[in-house]
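Note that this complex is displayed minus one protein chain, with the remaining chains in position.
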Amino acid sequence: MNLLADALASGTVTTGEAVTFWILAPIALGGAIGMVLARSAVHSALLLACTMLSLGVLYMLQSGPFIGFVQIIVYTGAIMMLFLFVIMLVGRDSRDSLLETLRGQRLAAIGLGIGMALLLCTGLARGIGSVTAVGLDEANANGNVQGIAADLFTKYVFAFEVTSALLITAAVGAMLLAHVERRKGDRPGQKELSRLRFRKGNYPGPKAGPGVFATSDSVATPALLPDGTESERSISPVVPVRELTPAEAAPKGTDGGKRK
Amino acid sequence: MNGLESFGQDPWWLVGLKALAIFVILVLLTLFSIWYERKVVAWMQVRPGPNRNGPFGLLQSLADGLKLAFKEDLVPKAADKIVFLLAPMISTVCAFTAFAVIPFGPVVSVFGVETPLQLTDLPVAVLLVLATSALGVYGIVLGGWSSGSTYSLLGSLRAAAQVISYEIAMGLSIVAVFLTAGSLSTSQIVAAQQGGQEVTLFGTSFTIPGWYALLLLPSFIVFAISVVGETNRAPFDLPEAESELVGGFHTEYSSLKFALFFLAEYINMVTVSAMATTLFLGGWQAPFPASWWPGANEGWWPVLWFFLKVLILLFGFVWLRGTLPRFRYDQFMRLGWKVLVPANLLWIVVLAAVRAGTQQPEWSAQWVGMIGGAFLLVLLVIWFWPGRKKYEQATEPDTGLGGFPVPPLDLQVPPSPRVKRLTAEREPVSVSAGDDATAEGKEG
């Protein structure tokens, strides 16, 4: 990084800035690489959040505190949080399927990806070397926030307004694709539920809880009815009936031999 | 130019000293506010509360904290070890960081160095607080997820949705402060609340006090409600609802890790109280009666006012917890999205219109008031416009399916036969002994 060394020598970059950069840049890069490599979706999301956080701090370092904090609040705080929300619902044990549908796709993707990255990096390294940064002081002359406000409400005012169209579209789209409208009567009310509960052949009382015995405290253990038979109704339908291990099933002399 | 020249001039030892002071203050405040909460709730419930350790039981939380540190540190088998360890740290670090930009007082002299009583200030300091609170949620969400337990996961899911929703309301409520103060820096917002402001409306002029809690009352109300949601405190403590989710996100945590979560929660409470003080209650400036004394806003006195205000707000938190039952989840979301956010947006629009109106020379205040009034009137008419459908009484009482006995709607409870018999039996007693004997004879 000759560029940085030059800047450091010429005094445009302070030592603190350089130190922060060298701490954060590897973190940002490592986070990005780790995000691609991590198997668990939540780890990927976390590493991405880490990268975004580092980038946010780097923005602050470059005299853009407003954009830095907005990056942290919006991207790390809200967008990645929504991502996490969805990923957590998917289930923590789900891993990426490693099955390739196209033969050799992954190799090709890795090769092309690295090639593209190299191309861009070398290009940028050459390109940026010749660019002299101008106008930072003028841009921040009235304060960073004020500078952004001035740009937003003069030069880019129409673009700024059109983003509202974008947001409206996004909101309407989310509603269209995710919101199932319930008409009146679609969902049983208290009256209907009560009727269902008391219809013939249904036992209106609460269900028996799953069994809790000295031998097993699993919710998959059915409760015993007064006559000693097991009640299937005591177990949630999503819980598979647990096969007891021989050790668990062996009589322990605590139940007086009544349990079969 | 931007009014922040007095920051960033401190020698390194002073920066360290300030950071250390903030750390110590926060830890002490946490210990104190746990005791404070227990004492206040106890007082509300007419019982003594902690009174064994130290004077007035003040050392109770210290004892509890020490005990917690010596508990066994359990890590569930199903946990994601690294994230499980990381989560409480994220929570705590973020909680501490937010306090860096809170102004405790004006410029004072520390060991001969003139310095403001604030670790640092930024042109966008309030955003720092928002950012740390946004990041702090990661601790809760990840803690719940990594525990590998259903209760924890549910708690963290709730936390994620809750914080995103209420952070929008909170952010919007602060926008009004930015608009009025013209700055995002905490020290300047405090400075902007100094003194009152003369306003002429409908020919009469009066002084509006400088505190934004009065000037921007709707914002303050929304802020106060949403920070309770943001800090997961009752009645919005759904992520850790103990009656539904055991302990919510921290069900599986024990020992020091649990202590860290606990610490973070209380620091967050202190932080948002300090934020409310800074943004809406005039910060470290002396409150009304004390403000008559000219020296109240000089030297170290403001620190007292600041903490006084923070403690009063903390009392509010405790009061809520002692009084209100927990919200149901859908009610909670409805309040956030359908009440707080739209009300806030409307308020910002009104405020911006008023500000724009007062800045235009050709618009007089009367016009602004009249247009605003007409707008409000229209809103009120829409709000109270009678709905087309009236509630219709069911024509015949529902007797249920299959003749299940449902009491008729016009049920009149007949007098209990038992009571009748008792009076019938007792009636003769009150007449005379002779009658009593005959009655007995008749029965026999």
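Residue numbering begins at 1 within each chain, and the chains themselves are lettered A and B in the order written.
What we mean here is this: a residue touches a chain if its C-beta (ideal position, glycine included) is under 8 Å from a C-beta of that chain, and two chains touch if they have at least 3 such contacts.
The criterion applied here is as follows: contacts and distances are computed from a predicted model.
Chemist: Given that one chain of this complex has been left out, which of "ABC transporter, permease protein", "Energy-coupling factor transport system ATP-binding protein", "Quinoprotein dehydrogenase-associated SoxYZ-like carrier" or "NADH-quinone oxidoreductase subunit N" is its protein name according to UniProt?
Modeler: Answer from the UniProt record of the missing subunit chain: "NADH-quinone oxidoreductase subunit N".
Chemist: Touching the left-out chain: which of A:I128, A:L225 or A:V239?
Modeler: A:I128
Chemist: Can you say which of A:L89, A:L102, A:L177 or A:A247 touches the chain missing from this structure?
Modeler: The one listed residue touching the chain not shown is A:L177.
Chemist: Consider the whole complex, including the chain that is not shown, and state which of B:N51, B:S109, B:T150 or B:Q194 touches that chain.
Modeler: Missing-chain contact among the listed residues: B:Q194.
Chemist: Just name the one of A:V19, A:V36, A:I114 or A:A149 that touches the chain not displayed here.
Modeler: Final answer for the missing-chain contact: A:A149.
Chemist: With respect to the chain omitted from the figure, which of A:I23, A:V162, A:L196 or A:L225 is a touching residue?
Modeler: Going through A:I23, A:V162, A:L196 or A:L225 one by one, A:V162 is the residue touching the chain not shown.
Chemist: I'm checking contacts with the chain that's been left out. Which of A:L37, A:V90 or A:L120 qualifies?
Modeler: Considering the complete complex, A:L120 is the one touching the chain left out.
Chemist: Tell me where the left-out chain touches subunit A, residue by residue.
Modeler: Touch with the absent chain occurs at residues 120, 123-124, 126-131, 134-135, 142-143, 146, 149-150, 153-159, 162-163, 165-166, 168-170, 172-173, 176-181.
Please note the rule applied: only the chains that are shown with their structure count from here on.
Chemist: Averaging only over C-alpha atoms, locate the centres of subunit A and subunit B and give their separation in whole Å.
Modeler: Distance between chain centres: 27 Å.
Chemist: Touching subunit A in the complex: which residues of subunit B?
Modeler: For subunit B paired with subunit A, touching residues are 1-2, 80, 83, 122-124, 127-128, 130-131, 134-135, 137-138, 141-142, 145, 148, 153, 156-157, 160-161, 163-164, 167, 171, 184, 398, 400-402, 404.
Chemist: Sort out for me which residues of subunit A touch subunit B in the complex.
Modeler: These residues of subunit A touch subunit B: 40, 42-43, 46, 49, 53, 56, 65-66, 69-70, 72-73, 76-78, 81-82, 84-85, 88-89, 92, 142-145, 191, 194-195, 198-200.
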